[in-house]
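Taking it in order: structure first as structure tokens, then the write-up.
In this view, the complex is presented without one of its protein chains, the others remaining in place.
Showing chain A:
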Amino acid sequence: MARLKLKKLEEYLQCVDGFEQPKILLEQYPTPPHIAACMTHHMQAQHDDIEGKLLADLGCGCGMLSIAATLLGAQLSVGFELDDAAVDIYRQNMLDMELPNADCVRANVLQLPGSKWDNAFDTVVMNPPFGTKHNAGMDMRFLDVGMRLATGAVYSLHKTSTRTYIQKKSKEWGARSSVIAELRYNIEASYKFHKQKSKDIEVDFWRFDVSEL
């Protein structure tokens, strides 16, 4: 059960502030409210992976997924983010929405494994950089970190074109993986080099069960 209806959740998420000046190299595309709402609602309603849980949001940006998880009853969401402008907006979003159960740490996600955060979280959620801007494989490196930080499940978004590769990697890691949904991820024209007004890319929403690792 989820404590909020999907539609209501999406309505709340419409009020979340996004990036003021998105940075191309960090692939700062905000997670659209509709997608964030569908993802987190599914995580709670189908798998009970949010309410009362300790949750990490890797590369949290302005906090869309953290906020959605907190609205659905996460006991504490911890967002990790490199960018200073993004963490400030994260914090302001939490204050504006009066959500006490969220924290933000400015850190490099890739430096988290091997620290006390290993196996600290019940659930890890992320909308990772897809690795299209001179940082190939970045999403897989984020996923690897997620696997090490979570004891329950990892949820992530990846380009559909990488599905076979992710299945293979996930087998190597020993996680039980499944594609929950195929999304048409709509990236609004947030960068100047996007010629079209709006561009759809095909994205898979994954769940990785790491409870038996």
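Throughout what follows, a contact is a pair of C-beta atoms (placed from the backbone, for glycine too) under 8 Å apart; a residue touches a chain by one contact, two chains touch by 3 or more; residues count from 1.
As a convention for this text, contacts and distances are computed from a predicted model.
J.: Given that one chain of this complex has been left out, which of "3' exoribonuclease family, domain 1-domain-containing protein", "Ubiquitin-related modifier 1", "tRNA pseudouridine(55) synthase" or "Multifunctional methyltransferase subunit TRM112-like protein" is its protein name according to UniProt?
T.: The missing chain's protein name, per its UniProt entry, is "Multifunctional methyltransferase subunit TRM112-like protein".
J.: Any idea which of A:Leu6, A:Ile24, A:Leu82 or A:Leu213 touches the chain not displayed?
T.: If we include the chain that is not displayed, A:Leu82 is the one touching it.
J.: Who touches the missing chain here, A:Lys8, A:Lys23, A:His47 or A:Arg106?
T.: Of all options in A:Lys8, A:Lys23, A:His47 or A:Arg106, contact with the hidden chain holds for A:Arg106.
J.: Among A:Leu6, A:Ile24, A:Met97 or A:Ala120, single out the residue that touches the unshown chain.
T.: Only one of A:Leu6, A:Ile24, A:Met97 or A:Ala120 touches the chain omitted from view, namely A:Ala120.
J.: Which chain A residues would touch the chain omitted from the figure, given the whole complex?
T.: 52, 54, 75-76, 78, 82, 84, 87-88, 91, 100-101, 103-108, 111, 114-117, 119-120
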